[in-house]
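In what follows, a structure is listed as structure tokens, so that the remarks can point back to it.
Removed: one protein chain of the complex. Kept in place: all other protein chains.
== chain A ==
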């Protein structure tokens, strides 16, 4: 297509410019507006001191940080706790998930053992059944476990993390497995001749070489956990134990009466770190997505 539309380097009129690249800008601007508009809206609402939904409709009509203060200090809304809980759950789960997944990917990629093929297939098949579908069973199991070990039962962050880690061997492992296979085996063999054991090879050689895919999987798991509502809402009962997704959803369950600008402030504070990290790592994320597509 590009070849067909490339025009001679001479000066062109507006028509020529438009049929070449101009219309592309028109499309891009239109879609960008569609993409950015709700985000502008929520940013404007968060700066608006008026609490209601109607009050937020005049974009950037008044600017102040009252709603941020309100969100952070309102004793009814333990927003800082939600933020902290989300950070703890998503970080711990993200790191542990990547570590466990990398251990498995290393084994499947480098070792040959009975049950290897079956293991790989099982991981993919079990993952077809999304964990949130088993939420009833998870709830009942965790309430039983809570009777014996209150530290990991219902209403605990540690219990929630454990549940999420049940999915540590999964699609992510498969994605990492594909990437591990691209690391030449000669490196391992050279290290082996030098006397390094399997653990030393894994920790000092392989883990460094696969760092990009670890970052991608970690980031995607982190975002996935930040967004996870079903299990978190069933597991976490006390308001100060909840995560952002559970707390903020309850907060605006009736948008008519909700403190809309406080919610918007909370949304902006929750989203900005995620968006910044995502934009910084976007090159790797895109690479990881397409790599997974061709190899998975």
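In this section, a residue touches a chain if its C-beta (ideal position, glycine included) is under 8 Å from a C-beta of that chain, and two chains touch if they have at least 3 such contacts; residues count from 1.
To be clear about the criterion, contacts and distances are computed from a predicted model.
Selecting from "Lactate utilization protein C", "Cytochrome P450", "Homoserine O-succinyltransferase" or "Maltose/maltodextrin transport system permease protein", the unshown chain of this assembly corresponds to "Maltose/maltodextrin transport system permease protein" (UniProt protein name). From the options A:84, A:141 or A:207, the residue with contact to the unseen chain in the full assembly is A:141.
One chain of the complex is left out; on chain A, the residues touching it are 1-6, 20-21, 24-25, 27-28, 31-32, 34-36, 38-39, 41-42, 52-54, 56-58, 100-101, 103-104, 106-107, 111, 113, 116, 119, 123, 125-126, 128-141, 147-149, 162-163, 165-169, 173, 195, 197-200, 202, 223, 226-227, 229-230, 234, 245, 248-249, 252, 255-256, 260, 263-264, 267, 270-271, 274-275, 278-279, 282, 285-287, 289-290, 293-294, 296.
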